[in-house]
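Up next, chain A:
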Amino acid sequence: MEQVMTNTMGFPILSSLIFLPVIGAVVLLLLNRTNENLIKWVALLFSVGTFLVSLPLFSTFDKTTHAMQFVERHAWIPSWNINYYLGLDGISILFVLLSTLVAILCVLISWNSVKMKVKEFFISILIVESAMIGVFCSLDFFLFYIFWEAMLIPMYLLIGVWGGPNRVYAAVKFFLYTLVGSVLMLVGIITLYLYAGRTFDILALSKLILPYDMQFWLFWAFFAAFAVKVPMFPVHTWLPDAHTEAPTAGSVILAAILIKMGAYGFLRFSLPMLPEASRAMTPVMIGLSVIAIIYGGVICLAQTDLKRLIAYSSVSHMGFVTLGIFALNVQGMEGGILQMLNHGIVTGGLFLGVGAIYDRTHTRQIADYGGVASVMPVYASIFIVFTLASIGLPATNGFVGEFLILLGGFKASQWAGVLSATGIIIGAGYMLWLYQRVFFMETNQKVAGLSDIGARELAALLPMVVLIFWIGVYPTAFLGFMHESVRHLLERVSDGGVHGVSVAHNVLEILK
Partner candidate 1 sequence: MVPLNWYLLLSAAVFSIGVFGFLTRRNIIIMFMSIELMLNAVNISLVAFSHYLQDLRGQILVFFIITVAAAEASIGLAIIIALFRNKNTVHVDEMHEMKG
Partner candidate 2 sequence: MSMLPQMFFGYFASAIVVLSLLVITRKNPVHSVMWMLLLFFHIASMYLFLNAEFIAAIQVIVYAGAILVLFLFVVLLLNLKEELQADRFIGTWPAGLLVSAAIFVSLAAALQKFVPGPKGNFTIDLIQRVTHTKVLGQVLYTEYLFPFEIASLVLLIAVIGAIVLAKKRMRSH
Partner candidate 3 sequence: MENYLLIPFLPFAAFLINILFGRAVLKEKAHWVSILAVAGSWVVAVMTLRDVLAGKTLNENVYTWILAGDFKVSVGFLIDQLTAIMLIVVTTCSTLIHIYSVGYMHGDNGYYRFFSYLSLFTFCMLMLVMANNFLQLYFGWEGVGLCSYFLIGYYFDKKSASDAGKKAFIVNRFGDFGFGLGIFVIFLNFGTTYYAPVFAQAGSLAAKSYNFLGFDVHLMTLISLLLFCGSIGKSAQMPLHVWLPDAMEGPTPVSALIHAATMVTAGVFLVARCNPIFSQSETALVVVALTGAITSLFAATIALVQNDLKRIIAYSTVSQLGYMFLACGVGAYTAGVFHLYTHAFFKALLFLCAGSVMHAMGGELDIQKMGGLRKYMPVTYVTMLIASLSIAGFPGLAGFFSKDEILWMAYSGSSPVGKIVWASGTLVAFLTAFYSFRLIFLTFHGKFRGTHEQEHHLHESPKAMTIPLMLLCVGAVAAGWVGIPALIGENIGIHNGIAEFMKPVLGHAEGHGTHGEELIVMAVSVVVGFAGIGLAWFMYMLRPDIPGKLTAQFSGVHKVLYNKYYVDELYSAVIIRPTIWTAKNILIGVTDAKVIEAIVNGVPAAIGGVSRQLRKIQTGLMHHYATIMAMGIFIIAALMLMRSW
């Protein structure tokens, strides 16, 4: 098949990535729960091991083609034509790498902050890692759905067991929100499966030409799942609660990977499978994105809770991502994908940072801080890097992504570009205000005498800092992965699908 390149590694690298953390979880299961140090070290060992295994992906990926690489395919449930089918292209590869990296950082940052049920905690982290990688690797819709849902359970536990005071509410909300969306997607998947002649093959489905009405309804079915995960306005309200209540590692995984899965879903499914509907829905999607950017940003200005503020900033930043994707041009889409990565790095870093200080103060209220820069200078310097990347300062990764998105958005719709650009101003406003209230001004009694971050925390934060500057200064290293895949995807979106006016189209016209 022209869309597939065989796995030249001679080694099932993607399966190893998926199952190595699972093996780690099983090993942890067998360990004595009283020996917490051993548990932590084993968890670290397996996460680092997975990361090391994933590195060859980065170096051996062929950037000159949009074809799927490192492909593995085995029949799984032949009677339903379900396959164990894995592969990576330029869109997904970066997220696999980010997942393996983030898992290490999560283990590191949770080293001392998790005090109860340590064993179960690290098992959850490893299982989440496995599911994250699985989501990005799957080329079979059924397999994808399994990983997609499998991710929910450990995530639900992470929030509900190790979270803050209001954790059960947040966990249930998170679970129900995402499940409702996923179930609608499942209906969509089954519809596609039956229509396409009983196949779950994502690549084959991406070549189908569906009638417009069907595309229209499928688009909204998928939208339900992906928009909740992103989260787009107005289905974003689970995110602040989940982020706020989740333990540090949970927030980091949520921010860095989980909410990327929504945007990834749009890229992998909505756009190539439903090109015409995607084109027709562009105004709606761009509109929602712009609302999210401004709405999320303005709401941040009134937050008093550290993690909640960063959570709402995620809404704003993910608005940029969806804006870029639905700009449907090269700059927007590459910017969007890069910004997904950036947001993972930056917001992941911010949550790691907040976690580091939360371990010391056990308060999330911004008002309880102040003058942290005097007591923790190293920490303050690292946090300012995340802050600046978050507001898109040139030479940090945030700039490259946001610039390309705004350029693409401006190209697609000038109003969208102009309105979204105000998000940059608002972003600077709330992030710098946050930084000022936490790090500057007179030292608050509650933070006086705190110790600066140690080597372990530094090890968790530094990779993010390095990535921020790496992508900011030399983004070609990362953009290079996606050129071909994005070009291919855009070709599909622009000439795929059937043409013709339909009922759904008219409905949309009236709505507009």
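How these were chosen: all candidates are chains of the complex that A comes from, given by their letters.
Going forward, contacts are C-beta pairs under 8 Å (C-beta built on N, C-alpha and C of every residue); 3 or more make two chains touch, one makes a residue touch a chain; residues count from 1.
Since the structure is predicted, the reported quantities are computational estimates derived from the model, not experimental observations.
Asks: Please name the candidate from 1, 2 or 3 that touches chain A in this complex.
Replies: The touching one is 3.
Asks: Name, in rising order, each residue of chain A that touches candidate 3 in their complex.
Replies: By the definition above, chain A touches candidate 3 via 173, 176-177, 234-238, 295, 298-302, 329-331, 334-335, 371, 373-374, 377, 381, 388, 393-395, 399-400, 403-404, 406-407, 410-411, 414-415, 417-418, 421-422, 424-425, 428-429, 432-433, 436, 439-443, 473-476, 479-480, 483, 487.
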